[in-house]
Every structure is written in structure tokens, then in C-alpha cells.
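Presenting chain A:
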Amino acid sequence: MSLEAPAETSPLAPLATELRATLGDAILEISENWGHLIVRVPPDKRPETLAVLKALGFDFYNFACGVDWPDENELEVFDNVYATKTQARVTVKCRVPRDDPKVPTATGVYGGSDWHEREAWELFGIVFVGHPRLRRLLLADWQEGFPMRKDEVLRARVEKPWPGEFFEA
Partner candidate 1 sequence: MTDVTTKGYFTATTERDISTGDMVLNIGPQHPSTHGVLRVVVRLDGERVVEAEPVLGYMHRAFEKLAEQRSAMQNTALFNRLDWISGFCNEVPYCIACEKLAGIEVPKRARVQRVILFELTRLASHSLFCGVFGLELGALTAPMYGYRDREYALDLLEMVTGQRMHTNWSRIGGVKEDFPEGFYERVPAILEYYRTRVEQWLGFLIDNDVFVERTRGIGTLPQDVALEYGVSGPNLRASGVAIDARKEEEYLGYAEYDFDIPVGEYGDCFDRYVQRVREMWESCNIIEQALEDLGPGPINTGVGRTFKVPAGEIYIRAEGPRGETGYYLISNGGREPYRLKIRTGSFSNISVLPYLLKNIYVPDIVAILGSLDFVVGDVDR
Partner candidate 2 sequence: MTHWILIPLQSVVILVAVLLSTGVLLYGLLKIHSRIMNRVGPMYAGRFHGVGQPIAEFLKPIQKEDIVPTLADAPVFRLAPLIALVPAFLVFAVIPIAPGIVGANIDLGLFYVLAISALSAIAIVMAAYGSASKFTLVGGLRAVGQIIAYELPIVLGAVSVAMLAGSLSLTKIVEAQNVPFAIWPFPFGAIAFGMFMVASFAEVMWNPFDMPAAESEIVTGPYTEYSGMRFIFFYMSEFAHVVALSALATILFLGGWKGPILPPVLWFLIKVVAFGVFFIWVRFTMPRLREDQLQKLAWKLLIPLGLVNVLGIAVIKVVFG
């Protein structure tokens, strides 16, 4: 999906130019999508980009999530931040290879990314390097695998032979 860079008249254009000025080569792509800005950066630049955005007034940390792209053999990490004063929204995206998904953590920049990164780790397997305590948030201890990856089948849709599944507690 290719998106276009912000037009000259768009209210996000000054923001885009400022980001390009501050981050320079770190940015792979800036595009505008439905009134929001999407900034694509290499994974090791994620905390830096978020720090720059925070300094620019993006004080509200919305969420972080992962996306699985099996065709391209990559996992993607999103961060969605919002500026309360200017009502601007930016999504920061990073892609990592599926067999070695390591992304530096953003907990140093936004404290709220703590739980979101834990969730992304347990659902997708993305390792956030430098996270204070990366451990399970939503899944139970006995659950294995990374459920949200596309190759993990939703258990409810798979027929089980009799007598079904049961646990030895």
C-alpha cells in the first residue's frame, strides 16, 4: 500500500518538514493517511523518533501494536501518538525480520508504552530490547506460541479429536 507524502497545503506539511529536518536520513518514508501522518523508520531509530515527537508536543501516547506480514516475512511495530494542543496524530512504523524481531524499547520516552510492548511481545514475539520487565500481560502461563501471528490458527476453528482438549493442572 503506497501512500502519498503530505501535500503542500496539508496542515501536516510543516510537521513533515520539521521531522525530516530533525531526523534526516533516519526516516524511510513520510506519508499522510486520512489526516494522520505515518512515519516509517528503521527499528533502531524508534526511540529517537518518539523522543523527537514528544519534544514537538506529541504528549499523548495512544498505543503500540504489532502486525504480522508473513508474505514479506516481517513483523511490524506501530506507535500511535497524539498531540493534544494541535490535534495532530502520528503513527511510527518499524519493520523487523520475522526470525529475529528485535526493537529497542520506547519506555524511556513514554512510560505508557510499557504495557503495550508487553502485549506486542506476547502476542507476536517482538522482543523489545531494554524493556524493564518483558513478561506476559494477557495470556496465561501455559499458553505457548505467539497467537496473533498469521500461522497460528484460532483454536476455536480447528476440530479436535474426541475428547477434545483438557489440561493436567
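Points to keep in mind about this one:
By definition in this document, contacts are C-beta pairs under 8 Å (C-beta built on N, C-alpha and C of every residue); 3 or more make two chains touch, one makes a residue touch a chain; residues count from 1.
Regarding selection, all candidates are chains of the complex that A comes from, given by their letters.
Here the structure is a predicted model, which is why all the values come from computation and not from measurement.
Interface record for this complex: partner of chain A among candidates 1 or 2 is 1, by the touch criterion. Chain A makes touch with candidate 1 in their complex at residues 1, 33-34, 36, 59-63, 65, 67-68, 78, 80, 84, 87, 89, 91, 110-112, 114-115, 123, 136-140, 147-148, 154, 157.
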